[in-house]
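Left out: one protein chain. Kept in place: all the others.
Lettered A and B in written order, each chain numbered from 1.
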Amino acid sequence: MYPAAFDYKRPESAAEAISLVNEFGDDAKFLAGGHSLLPLMKLRLAQPTVLIDIGRLADLSYIRDAGDHIAIGALTRHKDVETSALLRQHVPLLADAAAHVGDRQVRHRGTIGGSIAHADSASDLPATILALGAKLIAEGIGGRREIPAVDFFKGFLESALLPDELLVEIQVPKMSNAGWSFLKFNRRAQDWAIVGVAAWRDAGNCGVALVNMGSTPILATSVVRAIADGASVTDAAALACAEAEPQSDNNATAEYRTHLAQVLVKRALETCSR
Amino acid sequence: MGGSILGNRVVRKEDPKFLTTGGKYVDDLFDEPLLAGALHVTYVRSTVAHGQIISIDTSTAKDMDGVVAVFTAESLGLELMPAGLNKSAKRAFLARDKVRYVGEPLAAIVATSRTAGEDAAETVVVDYNVLPAVVDVREAAESTVHLFEEVGSNIVFDSMNLGAPDNSGPEFFDGCEVVVRETIVNQRVAPCPMEVRGSAVAWVDGRLHQWLSTQHAQGAHSSLCRTFGYEPANVRVIAPDVGGGFGAKIGLYGEELLLSVMSQQLGRPLIWRESRSESMVALGHGRAQVQEIAIGGSRDGRVHAYQLKVLQDCGGWVDSAAFLAPFMTRPMSQGVYDIDRIECRTLSIVTNTTPVVPYRGAGRPEATAAIERAMDLFAAEIGMDPVDVRSKNLIQPFNEPYQTKMGQTYDVGNYIESLNRVTVAAKYSELRAEQAKRRAAGDTVQLGIGVSVYVEITGGGGTGDTAKIEVLENGRAKVYTGTSPHGQGHDTAWSMLASDQTGIPMDRIEVIHGDTDLVPKGGGTFGSRSLQQGGAAVHVAAVELVDIARGLAATLLEANEDDIVLDKENGAFHVAGSPSVNKTWADLAVAKKSEGGLVHAIDFRVDGATFPFGAHVAVVEVDTETGKVRHIAHTTCDDAGTVLNPLLRDGQIHGGVAQGSAQALLEEVLYDPDGNPTTSNLADYAMISAAEVPSVTIVMMETPTFMNPLGAKGIGESGSIGATPAVQSAVCDALLHLGVRHVDMPATPERVWRAIHTAKSGVGQ
Partner (left out) sequence: MSQMIKVAITVNGQHTTAMVEPRTLLVQYLRDNLNLTATNVGCDTSSCGACTVHLNGEAVKSCTILAVQADGENVTTVEGLANGNEMHPMQQAFMANHGLQCGYCTPGMVMAAISLVKDIPNPTEEDVRIGLEGNLCRCTGYHNIVQSVLAYAEGK
C-alpha cells in the first residue's frame, strides 16, 4: 500500500519549518524519521496534504551535558540515544528504553522527538520521559517555551504542542545513582508493549510510568507516593493502576492489563531497589 | 569411483541467484517483453462481512487520473458458479448480489500505476443492505441466517454424505474405566508466505501467457481452460520464482482467473499484486476447526475407544477447506495408535470469514492435535506419564502394510523407535527431574515438557508425476519436472538425482519447472509429494536414459550392449576394460541429433500415498505470574524414509517447527462480532520471528518405504504436524500441578494466566 499524494517541503532551518507549518496549517505534518507517520500514511489512516521534512536539520540532532540535565535534540535517532555514552552514564533508563523501540532498522531512522510528538501511549519513550520528569522545549513563531512532560500528553495521539509548534529539545534530569528498570511486556519482540513500565528509584524518590495503560502514558503517582511514604514494594505495586485507564484489545483485556501492570511494577521496583 | 551423492549434505545450487540479484518473482518481470506497457489491476473489496449489494458506484474512479477501466461482475457479465463439493452454493469471481466476507473482491480497477489504482479504489462507493454476520463456526451450524440460501443450511458437507456413520452415543465407551471429554479449538491461522499473491497476463496472437505465483502451474492451466473454455494449446502458465506457498497457493483464485478476461477486453497486458493487508483477508486461511474429543480406557493406560467430531470452518466459500475435514482429518484421526474402537464425524460449515484452504499439513495437523491432546488428557486423568501412555498404545513396528480402522494403509512404521530416540536426545528424564524441582520450590517460572507422536499422509491423491531428461550436444542436461518448487530446493535435489545416475555434474544440469509450454503435465508441489513422485520420476527417467544411452554407445562403438559401462567420473560410456575408446554424453547427443536428440520422457506412476511419522519433544517455560510462555527447546525425530539431502530435509523440519510453535503460542486470525478482521496486517497478526522460536535438535531416523524406488516419503509438513501439539502439550504440562487440564491455542499470555487463575480459584473444577 502507498501513501496518498502530498506536497513536499524541505526547510533549511527550524525557523523555516515553523514558518511553513504556519502557512499550511492543519493540512501539514512534520516528517522527522517518518517511522510513526509513514506507516499510518501507507494504510491511509493519515492523509496530510503537505509534508514538511525536518529530518535533515542536523542542528537538532545532539546529546549534550547541560549540568543538571542532558539536553537531547528532537531529531536524535533512537540508535544514538540507545548507544550514547553520556546517556548510559547519566540517564541509563532512557538509553535502555530506546533500545526497546521497534527493531534495529526502525531505531536507525526513528527519532526521539518524532516518537514523543506522536504521543502514542503505547510507545516506549513517552512513558519513560514522563517517569524521568523531563522537560520538552517547543519552538513556535513567538519563540521557545518549556513544557513539563507531565503536562505534555493530552489525549490519544494528542500532545500539548500547538499546531504551529515544533518540538526541538528534550531535557532529561540526570539520574545520579538511582536504580532503574524498563520492562516491556509483549508477545513478539518487535511488537508494541502490551504493558510497559519505566521506573527509577534512589534513596529518597522514585518515578514510575506505564506504557499502554490508557490513552496517554500514565504517571503512576500513587505508587510514587506510597514509596515516599515508606510502603513496601509489594504494597506500592498494588496501586500501579490507580491512575490508569486500560483498554481491551486483541492482545489483552483491561482486566489482564491491570494485573500485568501490577506484576511488572513490582518487578521493576525490585530491580530498582537492588 | 566414489560413492553416490545421494544422502549427502549438498548446498543449494540455486542460492547464488537468490543471494545476489534476488529471485525473479511475478513482480520482478520488468524485462519481460510480452509485459511491456502492462497496466496495473487493483481490486476493490467488501468492507462488510455479510450483505446484499444494492449498488456499486464506480463513476468517480472511472474519471480519475491514470484509470483506464473499472470492472464489476455486472460489466463483465460474470455468472454465478457452483462450488465443487456442494453445487447449491454459488458465487461469481466478483461479488454479485451478495458479499460473504470482508475482503471479497467486488470490482477491479485497471490503471497506469499501482498508486493510481489505490487512489481510485478508495473512491468506489458500495451501498449494502447489511445482514447479520455469522462468524463463529459453532453458531453457524445452528444459525437461521444462511450464507447460501439455496443450501438451506450453513453446513455444506457432512462426512455422513460419504456413507460414514454418525458418531455413537455414550455406549461407545462401555467398559471404559475412564472417559475424558474436551472441546478444543484448532484456531484459524494465516499462511503468510512472504511473497503475497501476484500474477501478470498478456495475450499474444490469441494465446494467453499468464505468470502466476503458484504451487501448481499445470493445475492453473487446467483451471483457466475449464473456467473460460480456452483451448489448452492457447494457454501458457508460467510460475517464476515463488516466494512461498504453504498450501495457500495451490488453487487458482478469482482475482487471478479474471485477469485474462480483463486483459482480453482491454487488449493490454495486465499485472496484479495484492498488498499484505489484502492478502491477510483474501489469501485463504488455514486450520479453523473446532474438535469435540472423547477418549476412554482403563487405568492401566490402555485406550479402548476414541471419538472425534470436527466442525470445519470453511469461511465464506465452499473452498478446499470443505474437503479437509472429511478427506484429510478423518482418515488420519487414528494417528499412531492401536485403538479398538474409533469414530470420526466431520461437518464442513460456512461462515462470514475469509475462505479456508490447505495450510502446511492441511487436515493432518488437526487430526494429530486432536488425538495427541486426547492422549494427554487421558494420561493426566489416570496420573500416568504421557510418554508411558503413548508407549502402551502405539501400533507395533511394521514392515508390511498396516490397515487402520479409518481405512488407511500405512506403508512402514516404527513409532516406538522414534519416540525412544527423541526422548533420549531431549534428555526427557532429566527434564522431568528439573520440572519436579521447580514445582517443589514453587518457582514463578515453571517448566513444561510436551510430547507428540504422529503419522501423516504424504503424496495422497497423487498418482505420480512426469519427468524428462534431455542431453544437449555440449554434454549438459536439462531435467524437466512436473513438480514446482517454492523454496524446497528442487534444482539441487533433482540435479543430484540425475547426476547420480548419469554422472553428468550437477552444475551442468538445469532443472526446468513451472512452465506449461515446457512441462505440459505435472502435479505441482503440495502435500509433501514432490520427492517421492516428481523426484522418483527423475530418478527413473535417469535410470532408463542411461540404458538407452548404453544401447546407443554400443552401436556406435560396435560392441555388445552388455559389455558397455558408464564411467560416471568422466560421463562417458566404454567397453569394460577399454576406457580410452569411449562415447561421452555429448557424443551421444550429437549422434541422436537427427532423431530429435537424446531425450527421455516418462510418466512415472505410484500406487499410493506414504506415511511419514515421528515424535517431538517441546520444552517451554511459563511465567506463572504473567502467563507468558517461552518455547526454549525442541527436539524431533522425523522419519520420512530415505533421505536424499539432509540439508534440505532439516530445513523443511525447521520451518515446520516454527510454524507449529507459532500456532501453539502466537498466531490467530481474529474477527470482531460483526465479522470485521482485526488481524489484517503483520503488525496485528503475530507472525513468529526469530526471537520467539528456539533452535531445533534433529535426531535422524530413516525407514525406507517400498512405495517408490527412492524409499522416500514427504518431509515438508512433518514439522508443523509434530510440533504444534508438542508445544501446546508442553504449556498444559507446565500447569498440570496447578490444576489446569487444557489451554487452547494459541497459548497467549492472557489465556494462560486465566487458566491458572481459574484453576486456583477452583472455578470449573
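We adopt the following convention: a contact is a pair of C-beta atoms (placed from the backbone, for glycine too) under 8 Å apart; a residue touches a chain by one contact, two chains touch by 3 or more.
The structure displayed is predicted, hence computed values, not measured ones.
The chain not shown here makes contact, within the complete complex, with A, B.
Of the listed positions A:S13, A:Q89, A:Q105 or A:S273, the one in contact with the omitted chain in the full complex is A:Q105. Summary of contacts with the chain left out: across B:P269, B:G655, B:P677 or B:G722, the touching residue is B:G655.
Among the residues B:P16, B:G229 or B:G267, only B:P16 touches the chain that is left out of the figure. Screening B:G51, B:P677 or B:G719 for touch with the missing chain picks out B:G719. Touching the chain that is not shown, out of B:L35, B:L647 or B:L738: B:L647 (per the contact rule at the top). By the touch criterion stated above, the residues of subunit B touching the omitted chain are 11-12, 14-25, 27-28, 30-31, 65, 115, 191-196, 241-244, 246, 275-277, 486-489, 647-648, 650-651, 653-659, 681-683, 687, 689-691, 693, 695-696, 719. Although one chain is hidden here, its contacts on subunit A can still be listed: residues 1-8, 10, 31, 34-35, 38-39, 41-43, 51, 53, 55, 79, 102-106, 108-109, 188-190.
Please note the rule applied: only the chains that are shown with their structure count from here on.
Distance between chain centres (mean CA atoms), subunit A to subunit B: 43 Å. Considering their complex, residues 1-2, 4-5, 39, 43-44, 185, 187-191, 194, 250-253, 256, 259-260, 263-264 of subunit A touch subunit B.
Within the complex, the subunit B residues that touch subunit A are 114-115, 118-119, 122, 275-277, 625-626, 628, 666, 670, 678-679, 681, 683-684, 686-689, 691-692, 748-750, 753-754.
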